[in-house]
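Read the structure below first, then the notes.
As you look at this complex, bear in mind that one protein chain is not there, while each of the others sits in place.
A and B label the chains in the order they appear, each numbered from 1.
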Amino acid sequence: MSEDVAPRIASRPTPALVPAEIEGASYGDRVYRWATTGFALVIPSLLLLIAWEVFRAGWPALKTFGLGFFTSSAWDPVNGNFGAAPAVFGTIVSSILALIIATPLAVGVAIFLSEFAPNWIRQPIAFFVDLLAAIPSVVYGLWGVLVLVPFIRAHVMPFVKDTLHLGDFPLFTGAAYGPSMFAAGCILAIMILPYISAVTREVLRAVPRSQREAALALGATRWEMIWDAVLPYARSGIVGGVILGLGRAIGETMAVTMVIGNRHELSASLFQPGYTMASLIANEFAEATNDLHISALMAVGAGLFLVTVIVNAIARWLVWRTARVGDGGT
Amino acid sequence: MRRTPVAILAVAGLAMTACSSGSDKKNDSSHSAAGVSTSGGADLTGAGATFPYPLYSRWVSEYAAATGVKINYQQIGSGGGIKQLQEQTVDFGASDAPMSDSEMVKAKGGAVFHIPSVVGLVAIAYNLPQVTQPLKLSGPIVADIFLGKITKWNDSRIAALNPGVTLPNSDILVVHRSEGSGTTYVFSDYLSAVSPTWKAGPGKGKELQWPVGLGERGNDGVAGRIKQTPGAVGYVEMAFVKQNRLSSALLQNPSGQFVAPSDEAATAAADAAIAKLPANSDYRISIVNSPGAGAYPISSLTYLLVYQHMTDAAKAKKLSDFIKWALTTGQKDASSLDYAPLPPSMIAKLTARADSVATGSAR
Partner (left out) sequence: MTTQAFTTQRRAAWRSYRDQLAQSTARTLSRRRLVSQIMIASTFVAALVAVLPLTLIVWHLLQQGASSINRNFFLHMPRPTGETGGGMANAIVGTGVLVLIASTVGLPVGIFAGLYLAEQRSARLATGVRFLSDVLNGLPSIVLGIFAWGLLVRPFKHFSALAGGMALAAMMIPLVTRTTEEMIRLVPVSMREAALALGYTKWRTSLSIVLRTAMPGIVTGVLLAVARIAGETAPLIFTAFGNNFWSVSPFKPIAALPMQIYYYATAPYDDWHAQAWAGALVLLGLVLIISVAARFATRSRAGLGGD
């Protein structure tokens, strides 16, 4: 490294200039700039290509049904009547439910691992939680059908309806079949847990010790230290992890379709079967040969694009509103 | 120094690949007698229906052992199979439902043969622990159950067909498929044939708007739900009835007999249906509700979809040989896997068609 420094010091211009103007170095920097920008541009190009394909394929159906496509609950492939409202509703509800369940859990685990866990337990548990991301979605679906849904039907639903006497509350009405929006929310929560937890863990690790020591020195209890000094520092990272998890929840197909009941019905009750847009496409695409049917499925895909954009935009707006403090870094 | 572990992993990976391909050749030598090169895998590619997958996988395995020709068949769904055939990304397709005219027009390789490979049947499975004898049902009754018009097991119409059987006074829970499927197509084909109300309503298709009932994913989902829920009834392929030990109903065929689902009954149905066909039928027919002695009403043909003129002569020959093998030797495997062999009367015509694929001459 010393050989890099010497020539530079010798020819260094006035200190006000940015180092990139040092002789010989600007070429590398330019290449680097182009490389990173180029690779970054792959993402919007890819997305635009996909969006164009999906909207183009879905246009015939959208033209036929107009905006009513997203408000109608009919789904009759034989008679050519399609409406995606239950699927849209289900995607939004199941994803939000999954986030509500998973985020506190994931952040809690991450805090536990980074603050309180003794060294010997930290790595194994971190590994364990990260491994949740490795389970194939098919296996989640099968486990959901064989273990989770019967458990919900046999224990959770009766508990809520009978023991807590909430059976008439609109969120919990209806016969207890088992496959339900609630089951989908649970399985999605398990699936997105590792993403939120892993990112939060890394971010918490990066919080400088001085933050923690300062808070403790001022008399904070351990929890107050975390809540007031560490978490705000890590906020943007946590939000990043949550958005990753949200994306996964919105787009998950295999696992959800096995536990949600796949019924084209708008219902306020979490204990009733429902549908999601991703499951709809996954369930029917393999067998659909009728042009209007395929186009309707692609239109659902286009709708999914829109839902993802809107939900992400809302998430960002919420973050922007609550983040008075600058995000991590200086 | 950091690169060393990565290098070690890479070498280990390559070694493992080499080892397993070596021992694979050794261990599977009984399966590839003709020493065909294992470099890329398969000689022919096929895609389509899930329903005949267990049988086709047995066929390709035996065929590879007998002749060394490898065929890669994947069960991506009938619709997927048709689509891939239209786009010529596979050598043959497979479908439970015949292609419609508009689908055939879109096939980029020209005209398509429908070659039935085996007969399948759909059973009405139910869960009534108290009922020990098999239940007898008729087409109109089944249609009304799935329409939601008959809601209790001890309905008078069911009782009339089952004298002496004590039927419980419980609700009927209808279970159907939640996703698109060839099984639904066959079942709804049958219901449309026996019930004008059904035909005008939900109709016939791989995916329907069901008036009542609970949707489950896959035959395994439906079978599992029926197994767990007393009072449930649904439609599943025969293999799932046997493997889950469900009870299946005897259905009344147009001749008035109550027939249990079995491969002989399905073959009889196919036999009776094709007897009435013109000489050069393309076999895009439905054999549900077929009148014939001992015919099971919900039977169906499943098809191999092949281009009449294939551009690659070598592949055409291989495919034609395989189809002829499937139509003759392959039929022996059918009943052990819960399918029904094709009636012998069909074989000659279909073999002639397979021959014409090899030579490329239209039949």
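Just so it is clear, a contact is a pair of C-beta atoms (placed from the backbone, for glycine too) under 8 Å apart; a residue touches a chain by one contact, two chains touch by 3 or more.
Predicted model, so just to flag it, every value in this text is computed and none were measured.
Engineer: Of the chains you can see, which ones touch the chain that is left out?
Structural biologist: A, B
Engineer: For the full complex, which residue in A:L47, A:I100, A:A154 or A:A217 touches the chain that was left out?
Structural biologist: That would be A:L47, which touches the missing chain.
Engineer: Of A:V78, A:L97 or A:I281, which residue touches the hidden chain?
Structural biologist: Touching the chain that is not displayed is residue A:I281.
Engineer: Looking at the whole complex, which of A:G66, A:G108, A:P150 or A:P170 touches the chain that is not displayed?
Structural biologist: Missing-chain contact among the listed residues: A:G108.
Engineer: Contacts of chain B with the missing chain: which residues?
Structural biologist: Those residues of chain B that touch the unshown chain are 2, 5-6, 9, 13, 16-17, 20-21, 23-24, 27-28, 38-42, 45, 47, 50, 53-54, 57-58, 60-61, 64, 70, 72-76, 80, 87-89, 218-220, 223, 237, 239-240, 242-244, 336-338.
Engineer: Could I get the residues of chain A that touch the absent chain, sorted low to high?
Structural biologist: 1, 4-5, 8-9, 19-20, 22, 25, 28-29, 31-32, 35-44, 46-47, 49-50, 53-54, 104-109, 111-113, 115-117, 125, 127-140, 142-143, 146-147, 190, 193-195, 197-199, 201-203, 205-210, 221-224, 226-227, 236-237, 240-241, 243-244, 246-248, 250-254, 277-278, 281-282, 285-286, 301, 304-305, 308-309, 311-313, 316, 327-330
Note that in this section only the chains that are shown with their structure count from here on.
Engineer: Centroid from C-alpha atoms only, then distance chain A to chain B, rounded to Å. What do you get?
Structural biologist: Spacing between the chain centres: roughly 38 Å.
Engineer: Okay, in this complex, where on chain A does chain B touch?
Structural biologist: 74-79, 81, 145, 150, 177, 179, 257-258, 261-264, 273, 283-289, 291, 293
Engineer: Touching residues of chain B toward chain A in the complex: what are they?
Structural biologist: 76-80, 82-83, 99-100, 102-103, 178-182, 202-209, 214-217, 221, 224, 228
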